[in-house]
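The complex appears here without one of its protein chains, the remainder shown in place.
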Amino acid sequence: MVVAFKEENTVAFKHLFLKGYSGTDEDDYSCSVYTQEDVYESIFFALSQYRQLKNISLGTLGYGENEDNRIGLKVCKQHYKKGTMFPSNETLNIDSDIEKDCVHLDLSKSPQDWKNSSFFRLEFYRLLQVEISFHLKGIDLQTIHSRELPDCYVFQNTITFDNKAHSGKIKIYFDSEAKIEECKDLNISGSIQKNTQYVLVFDAFVIVICLASLILCTRSIVLALRLRKRFLDFFLEKYRRRVCDADQWEFINGWYILVIISDLMTVIGSILKMEIKAKNLTNYDLCSILLGTSTLFVWVGVIRYLGYFQAYNVLILTMQASLPKVLRFCACAGMIYLGYTFCGWIVLGPYHDKFEDLNTVAECLFSLVNGDDMFATFAQIQQKSILVWLFSRLYLYSFISLFIYMILSLFIALITDSYDTIKKYQQNGFPETDLQEFLKERSSKEKYQKESSAFLSCVCCLRRKGSEDHLIPVT
Amino acid sequence: MVVAFKEENTVAFKHLFLKGYSGTDEDDYSCSVYTQEDVYESIFFALSQYRQLKNISLGTLGYGENEDNRIGLKVCKQHYKKGTMFPSNETLNIDSDIEKDCVHLDLSKSPQDWKNSSFFRLEFYRLLQVEISFHLKGIDLQTIHSRELPDCYVFQNTITFDNKAHSGKIKIYFDSEAKIEECKDLNISGSIQKNTQYVLVFDAFVIVICLASLILCTRSIVLALRLRKRFLDFFLEKYRRRVCDADQWEFINGWYILVIISDLMTVIGSILKMEIKAKNLTNYDLCSILLGTSTLFVWVGVIRYLGYFQAYNVLILTMQASLPKVLRFCACAGMIYLGYTFCGWIVLGPYHDKFEDLNTVAECLFSLVNGDDMFATFAQIQQKSILVWLFSRLYLYSFISLFIYMILSLFIALITDSYDTIKKYQQNGFPETDLQEFLKERSSKEKYQKESSAFLSCVCCLRRKGSEDHLIPVT
Amino acid sequence: MVVAFKEENTVAFKHLFLKGYSGTDEDDYSCSVYTQEDVYESIFFALSQYRQLKNISLGTLGYGENEDNRIGLKVCKQHYKKGTMFPSNETLNIDSDIEKDCVHLDLSKSPQDWKNSSFFRLEFYRLLQVEISFHLKGIDLQTIHSRELPDCYVFQNTITFDNKAHSGKIKIYFDSEAKIEECKDLNISGSIQKNTQYVLVFDAFVIVICLASLILCTRSIVLALRLRKRFLDFFLEKYRRRVCDADQWEFINGWYILVIISDLMTVIGSILKMEIKAKNLTNYDLCSILLGTSTLFVWVGVIRYLGYFQAYNVLILTMQASLPKVLRFCACAGMIYLGYTFCGWIVLGPYHDKFEDLNTVAECLFSLVNGDDMFATFAQIQQKSILVWLFSRLYLYSFISLFIYMILSLFIALITDSYDTIKKYQQNGFPETDLQEFLKERSSKEKYQKESSAFLSCVCCLRRKGSEDHLIPVT
Partner (left out) sequence: MVVAFKEENTVAFKHLFLKGYSGTDEDDYSCSVYTQEDVYESIFFALSQYRQLKNISLGTLGYGENEDNRIGLKVCKQHYKKGTMFPSNETLNIDSDIEKDCVHLDLSKSPQDWKNSSFFRLEFYRLLQVEISFHLKGIDLQTIHSRELPDCYVFQNTITFDNKAHSGKIKIYFDSEAKIEECKDLNISGSIQKNTQYVLVFDAFVIVICLASLILCTRSIVLALRLRKRFLDFFLEKYRRRVCDADQWEFINGWYILVIISDLMTVIGSILKMEIKAKNLTNYDLCSILLGTSTLFVWVGVIRYLGYFQAYNVLILTMQASLPKVLRFCACAGMIYLGYTFCGWIVLGPYHDKFEDLNTVAECLFSLVNGDDMFATFAQIQQKSILVWLFSRLYLYSFISLFIYMILSLFIALITDSYDTIKKYQQNGFPETDLQEFLKERSSKEKYQKESSAFLSCVCCLRRKGSEDHLIPVT
């Protein structure tokens, strides 16, 4: 909800302060102008809108103080120190040092005065940037319904006219940064429901349960490690040989580690959530990532209980068995993938939006393999440079063919193979290791521990799910 | 056709009553305004359009009475009871109770008078909502061609200016609810073709056929259950052991159950259709769902007859054999899928349209696995919060890789395996169960029943198809 | 090129005669109006644009005569014979017979006179349709460059204001039908290159080659059939048993039949092309379909020569072996597919664009299985009717899961299986039939025929490719 409030305010600001704003941003800037007249009009439009803000804005806005504690607009322009330029004669005389002029406009003067001031006579050939910045204060009343106290916001708005490219196109950026502040003087009457205590109690309950699960799992792991030590000693003593690595790892139950990580995340996430409720913190993102990831782990953990049935076990074992092969194969395929990523970035970068950044290239190629719309990607590279066009065709055809026909097929071959192996094992019995023989005698004690903690983590999982339902309306 | 008439009227209303309506809705609201002037203009535009409705509207519209039986507009505004707010000083003095003021505007006064009324002096900082509601009556003349009687409609239109977010952006919703009423005073002359009797006769014929099929199939099932009982007794007596569960299920023919469900649906659907024709009911959706699903089942049922050929049988058997494995595997994969769904909803919900609701998250992830455009999904999460951005990349890459490379491949492995098993069985003979041996002697009687009902359900299927062709122009 | 000229003229007409045309059609109509004023303005705009055509149009246009040999516009309106309607009282008094009034407007009167005529006082509540039709003549000068004679066109334009739905929205259709006529009085001076003879000679050469190939292949087939007869007699005589059906089919070489069909198409297509060049025919579509399909067949025919290599043969044999299984499986899957198609059409038809027609439903489902953007399809069904919404989710999830996970996987299983079978055969030798043993002795004679015709059809293929290059700029 906080994110939505910020976004809607930013959209409202763009409509209020940008002349001719279409409602959607072009690329990463909001709009662009191409003539000198448009630049002046855009600047003075923003200035006059700011002056009349009270009469036009629909939001709960008021003027805020600048960094230097004054109300009003601050207009800055950057330009090369001095210069003359006659492009017709290819003559350029310029000082590459950059000068910054600023002026503070308060509400006392009329816009007409501003227009006539010499500050606003821009010399475009050496102008780099004009920046209009102002602070606005707002109150988010929406919270009155769900929580007690509304938040006060300070919006640090900056409109930037960017002429750094000197290409005849000035890009207009609108940047709005919102800071949450505690309101100074709140006076809210009327009936407000106060059910937040219940949420807090519930959160605390979740934390307690998760801590219990955490402790039990940790205890299991610790006991298992001790058991391993004793087993190793015993084995060395009795059979005079070392236990192999794979057998040693068997002692550490991977599911317990999953539960421990998930519990830790839930506990930290819940504490963060309570702090956010208490208005001490605003780190929504971290909190939601922690709680979200822990939910994912809890659900994945449920698979373990399915593994107790013979029929489901095949599939889980197959995935376990094929995982190392798949990862190993991914390493190989990853090399080629990385090669294509770098190559695409270097060559097609300036000609294609999707190849501008390394990470977008990676995403684009990944999407292409998995069935994204290819034709659009093909079509976007026009025939401007015949060399690049030919290269792009070769590049895309070879990449897609290689990955979809060769590599995806190999994945299928790998997993079909693992599945057949596991199925044969299940029919003929798995090859028994030393440990498994040994365990047949000793397993009774461990089993008891496993079950008790399994029950607790299940309860915890149910609670956690409930807790998320409460979290969502808050964020 | 009824749906289309409602939709077109709603679109026409939006063009008539919303100022600056672009033709397509933004998000879930129709349009939005950002300045006080625009709000007033939008309100008075709607009011004046309503007054002149007769002279501008192209439809067959007339004023309808409100709930309180008066013709005219009802304008309501909701606001906080009282309050003063100085965002600049972060001072807020507000009563969180909500007050609702309403005014009824009839056609006697001119819009100029309305503008001057104090009701329309809005205090935006405490305004929550303005609602303009009015009733219009219309007649759907289109039905004259296909059926005898045109329908009369009452449109309950509501224009809502929603300022609950207090974010500087007022969203305008247009809501039109259409009720079908019988026209009071119809007087239609001219030649009208009256072929509806034939359709009714046809519908009745379909119902009769389906009932016959239904009864025969039910009888088969009942006989089969009796046979099973006798078989169980006989077996227990003769061989002194219980028949296994799988063998017991063999008695109940799944195809018959399919036919019964399909027949039931057709009968209920056809009755609903006749009622709709007779203008007693308007529940088009339920009727079409029933008839549609029954058609689907009839077509699926045809597969059974293909199963009588050896070559086709392989495929049907493979699908049957792999189904339990696939479902079991889906349960495992479903856990991970659910985990990702919840996790994506919690973390990415506020940043991405496709992750707003739990069901859209599920759809989005399902689509991604099956080759939807991934790049767009990647690109929509901008780099606003670097933490969320990183998480989203990790989340999407891991999800897509896991599902496309591991889980889809396992599906293929599962089905290839089932196919090989069935093929081997067909070459070497299926492993015979007790029941099959037993059946060799007793099967003659059942076979006769099977064939007779098969013929009937086939006839019924042909009829039903015809019946749908008639249904479509009606809906 | 002819298609492009027609299309561009239609677009130009829409810009000239439709008021407020945006450049792209909405749905299947060009634009729509919602108020009475807009209707009148749209009508009179079209009329006045027609009057001033000479001064505004950029094309080579002149007025053409109507069906009744008069120059001018013909405006027709359709309405119910008489009627009064008071939707407020739900009173309707209408004669459902339709009346049609027409008026002919020539250029002598001014548009002002037209506006005042009583014909243009429309009663919208009983109006069904207004139709403005006029003929324009144009000359396609573009052909001067490539061919000798420019074409004369008659454009039969009709602007239809469709109010049949009486929903408050009048849809405006623009329909332009272009007929090619020979120009009466052509007088072209200047130097024109006359290289069309070469194209004709080339076409004739292609026809001759294809006819030769056709005759040789037919001869081969005839000889093969005679051989079969003799073989059957001989076999019956010698071994006293009938030859099995599969062996009998071996005599008829499928490739020859392909070549014969392809040659026939090329010959007919080339003749059509020459006729089109000679301006005797205008059936471009049939000509291009014939030539295009024959090209496809020629390329497919090349595969046969690849089959002479052992390594390539595996693949061709696999495809041949798996084809009947695949087709048989398609029959099964097709049942379910048809079921879903009908079901989707009946239930979702009124709510979703892609489900409006049976063939679009089929296309939509086919696309979904093969990786079309699913999310858009999901999202387009809004939550208007919760029942339909739920049904649509169930419908789409079940369909996609069934087809992508079960049926596509079975295809892979089928083909993998066929491949393994063929590979085993190649290693261990194919199971020999009676025919193959017999053929070892007799094959020498047939081989000679095969090779000679192979050479000819190869030459023909090369020629045909060249001929297409000439065809394209013409169409």
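Going in written order, the chains are labelled A, B and C, and every chain counts its residues from 1.
One rule holds for everything that comes next: a contact is a pair of C-beta atoms (placed from the backbone, for glycine too) under 8 Å apart; a residue touches a chain by one contact, two chains touch by 3 or more.
Since the structure is predicted, the reported quantities are computational estimates derived from the model, not experimental observations.
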(request) With the full complex in mind, choose from C:K137, C:K164, C:K277 or C:R328 the residue touching the hidden chain. (result) C:K137
(request) Among C:M85, C:C152 or C:V347, single out the residue that touches the unshown chain. (result) C:C152
(message) To test your reading of the contact rule: which positions on chain A touch the chain that is missing from view?
(response) 26, 33-37, 39, 80-81, 85-97, 124-125, 163-170, 324-325, 328-329, 331-332, 335-336, 338-340, 342-347, 349-351, 368, 370-375, 378-379, 385, 387-388, 391, 393, 397, 400-401, 404-406, 409-410, 412-414, 416-417
(request) Provide the residue numbers of chain C that touch the chain removed from this figure. (result) 1, 3-5, 8-9, 11-13, 15-16, 23, 55-64, 71, 136-142, 144, 150, 152, 181, 183-192, 284-286, 288-289, 291-293, 295-300, 302-303, 306, 311-312, 315-316, 318-319, 322-323, 326, 354, 359-360, 363-364, 366-367, 370-373, 408, 411-412, 414-416, 418-420, 423, 465, 468, 471-472, 475
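What we mean here is this: only the chains that are shown with their structure count from here on.
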(request) On C-alpha atoms only, rotate chain B onto chain C and read off the angle in steps of 5 degrees. (result) 90
(message) Taking the mean of the CA coordinates per chain, how far is chain B from chain C in Å?
(response) 33
(request) Take the average of all CA coordinates in chain A, do the same for chain C, and state the distance between these two points in whole angstrom. (result) 47
(request) For chain A, jot down the residues that touch at least 2 other chains. (result) 371, 373, 412
